[in-house]
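Of the protein chains in this complex, all but one are displayed in their positions.
The letters A and B name the chains in turn, as written, and every chain counts its residues from 1.
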Amino acid sequence: MAEVFLPREALGELLGALRASGRAVIGPTVRDGAVVYDEVESPRDLPVGWGDEQAPGRYRLRRRGDERAFGYAVGPHSWKRFLFPAREALWRSESADGGVPRIEAASPDASPRAFLGVRACEIAAMDVQDRVFLGGRADPRYATRRAAALVVAVQCTEAGDLCFCASTGTGPRVEGGADLVLTEADDGFLVDARTDAGRAVLGALPVVPAGPERVAAAEAGVRACAAGMGRSMDVRGLPGLLFGNLDHPRWEAVAERCLSCGACTSVCPTCFCSTTETSSTVDGARHEVLRVWDSCFGSEHAQIHGADFRPTIGLRYRQWLTHKLGSWTAQFGVSGCVGCGRCVAWCPAEIDLTEEVAALREGADPPAPVPAAAPPPPAPGGDPLLPHPARVTARRVETPDVVTLTLDAGDLGDVLPGQFLMLGLPGIGEAPISVSGGGGGVVEHTIRDVGAVTRALCALSPGDHLGVRGPFGTAWPLEALRGRPVLAVAGGIGLAPLRGAIRAMLAAPADFPDVRVFYGARTPGDRLFLDELDAWTGRPGATVAVTVDHAPPGWDGHVGVVTRLLRGGAIPAGAAALVCGPETMMRYAVEALRAGGVPEEDIFVSMERNMRCAAGLCGRCQYAHWLVSRDGAVFPFARLREVFGRDGF
Amino acid sequence: MTASEPESGRGRPRLGVFKLASCDGCQLTLLDCEDELLALAGAVEIVHFPEVSSRLAAEGPFDLVLLEGSVSTEEQRELVHAVRARTPRLVAIGACATAGGIQALRNFADHEEYVRAVYARPEYVSTLAAATPASEHVRVDFELRGCPIDRGQLLELLVATLLGRKPQVPDESVCMECKRRGQVCVMVARGEPCLGPVTHAGCGAICPAYARGCYGCFGPKESPNPSALSARLSRDGASDDEIARRFRVFTGWAGPFREESLRRGR
Partner (left out) sequence: MDADERTYRVDLMTRVEGEGRFLLRVRDGVVERAELSIFEAPRFFEALLRGRSIDEVPDIVARICGICPVAYQMSAVRALEAALGVQPTPEIRRLRRLLYCGEWIESHALHVFLLHAPDFLGYESAVEMAADHRPVVEMGLRMKRAGNALIELLGGRAIHPISVRVGGFSRAPARSALAAHRDALARGLEDALAAVAWAAGLEAPDFEQDYVFVALDADVYPLEEGRGIRISDGTTLPEADFETRFGEVQVPHSNALQCRMLDGRAYLTGPIARLALHAERLHPRAREAWEGTGMSLPVRNPYLSMVVRCVELVHAFAEALDLLDGYRGAEPSAVPWEAADAVGYGATEAPRGLLWHRYAVRADGTVAEAKIVPPTSQNQARIEEDLASIGPELAAMEHGAATRRCEQLVRAYDPCISCATHFLELDLGRE
């Protein structure tokens, strides 16, 4: 369709037509010295005549001296605020005494909205978040709001001081993703309707044919904008460059300046990390779980069992940048940076990421190999964030601080050894717990009491209810290992995730003629599944070796770390290994296995990272190029070689 | 901190509220939970809370003690040790109890200068030379920051204690709360000095919401970088004295703020 022209005086009619279509119009408006996005009712609410000056850590409005309504570069808000709100209720629960907790999803606001003044970089940012929230396990809340949004784009004809979308290939021309595209001129707007919804709005407007001069002028404006970007960033080979330079001195230099305040991640239109928050009534009967914007600059983002494995500002900044410009590509098939410049303007410490990237290129080591982009295929299933009630059918005390719960979880589908469920109690919280067994409609979880949630889980009794989500993650690759000797190497509670795999292999001796279990526990009293360990020992083709770190008098078994059991002839030729335990234990186990001739492709490790949503939507389980909940927890070690055991990942 | 059953056996958790040098605002925050007060009073057993009840049992024992104020006299030093011995869970509430409070400014003061000031009968008054947080004297199980503490965070602490969950009290920056509220950064857009980037969240970023910079009353956030903020303030034209003064107000005695103010000023 040919482009048409909307005279400036008729801008109000555009807003009117959008409102008449039943949509609230969200657009730019001046508040507190900046252009922000909020509901607008008439052109009076728009930043008519306002432009801006921006520099690292500095933003000032200025009078343009003309009547342009969109003569500003992007401000502190982005559309993510409306598609992925900063605080949002996920679900609510209510329980009468001892009864089944009633859990209800909180319904998202699905009222239709028009986003007015969306820039090319912002459309690119929406595309990035679409990949995050709709790509794998879809977030129905985001999907609802996204579907209800009409996008009225505005092409930029002037570059902002901190813009670099020309470098990132995300602007200033609006290619797709818009229903209507405006290009502003002094006397009005060139309008291009790209969808039926856009055309319907356009139909109500007093437009005239644009004429070739106006079209050419708009084209020229966009080209000039592309040529006049205030910043640029060389994006060639960034993932490899960043991962090849994890020890570059620039990380320490930027850490000196970085406040780790999280402002950059908050203003970034693509950053999607979130955490959850529960609010509860004093009587403990009602709870509401909210999703809240989070940041990889916070301490909780990388906590496991209270320890922060990304404790310094340098490691956090490196995580942010290597994710944004590096591992994002492997995770979602696209870079996380759209060149909008917000993180530069709104950094209180005046850090300019384009400058940081340029500095990292100085004296850089060769790039590291990076995995091919592997965004997840759409996964079926309902709301991955909504727990389902499950009932405890049996409880078995394994050791003083370890309990195995058997759950009747209804229709979870197949739960494979190596996968995990999120087990939760309303008002207390959730924890990712691997399945330790199951089948026939029940799943087993073996849980160590290490915190508030696991303590409460361990205290459950048969008949009690809890909430479950899942199953999530990858399974031990038993199919692929048929016919080969398999070593199961477990440390501590790490035997639990392996138990299902061991049971499955022992149940199919024809497929798994040689299964060797190596198990290290702290003390004899900490050994799990004692009966089963004995039973396994007796199976033909199975061997079980157990060692303890600390032995009381009378213990006549092995003493020492589990890797000692892997010495000598313990590793048969052609073996594959399944390894699960504390990360330090796994590191030594992998070394011993490699030394014993097991190739890295055939060593499978089960990783643990901070888990919130477990569905790949919250960003918590970042592990270099992967999301542990989605791409793991079971990984072939070969994929992790570059980062395994490295500080900060 | 996790809790579930009262240490003192089954029944409602036994609560004690003690006060050292303070303005009473933090314990008043409990009374400011108007909607929840009676429900809370039913869920816990108020064993010792002088501002609320004349029924006193300072000797406890307690399941939870909220301690307000800083240690600024010898009697208070003894009290904080005594209270510690009477409870498995000691929660320091507010800037005084967690960082010394405004009265800890005297810790920086030139003693001679103070002595030269005019006193009518100084012999009637006895205090320690420094006002210090509880954690400088005893082990503290949890800290609620703020001058004053936030009502929502106090409720969360109490409800979490009752339910046995970890209190959700993020140690992130004020900037995170400010950005979630969609506020415009006062420092970037107006050049207003703001301690938000180094300050512990919890207030809801109210100062920027009211068009002024954060003055740090929740104290340092986790992994703060006050020097980087000083560098910014200095580029914006602030003198070292002014920077030192900004770090040295209600939580000026908290380690990272104290060190930065000493680096910048006297």
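Remarks
By our rule, contacts are C-beta pairs under 8 Å (C-beta built on N, C-alpha and C of every residue); 3 or more make two chains touch, one makes a residue touch a chain.
Every value quoted in this text rests on a predicted model; they were computed, and no experiment measured them.
Touched by the hidden chain within the whole complex are the displayed chains B.
The chain omitted from view is touched by exactly one of B:24, B:141, B:222 or B:240, namely B:24.
Contact between chain B and the unshown chain involves residues 19-29, 31-32, 34-35, 37-38, 41, 46, 50-56, 69, 72-73, 76, 101-103, 105-106, 109, 111-112, 114-115, 117-129, 131, 147-148, 151, 203, 206-207, 209-212, 215, 217, 242, 245, 249-250.
Operating definition for what follows: only the chains that are shown with their structure count from here on.
Residues 31-34, 36, 57-60, 75-77, 81, 86-87, 256-263, 266-267, 275, 277-284, 292-295, 297-300, 311-313, 316, 345-346, 348-350, 427-429, 451-453, 455-456, 459 of chain A are the ones that touch chain B when the two sit in their complex. Within the complex, the chain B residues that touch chain A are 2, 4, 36, 39-40, 43, 155-156, 158-159, 162-166, 168, 170-173, 175-176, 179-191, 194, 196-198, 211, 221-225, 227-229, 231-232, 235.
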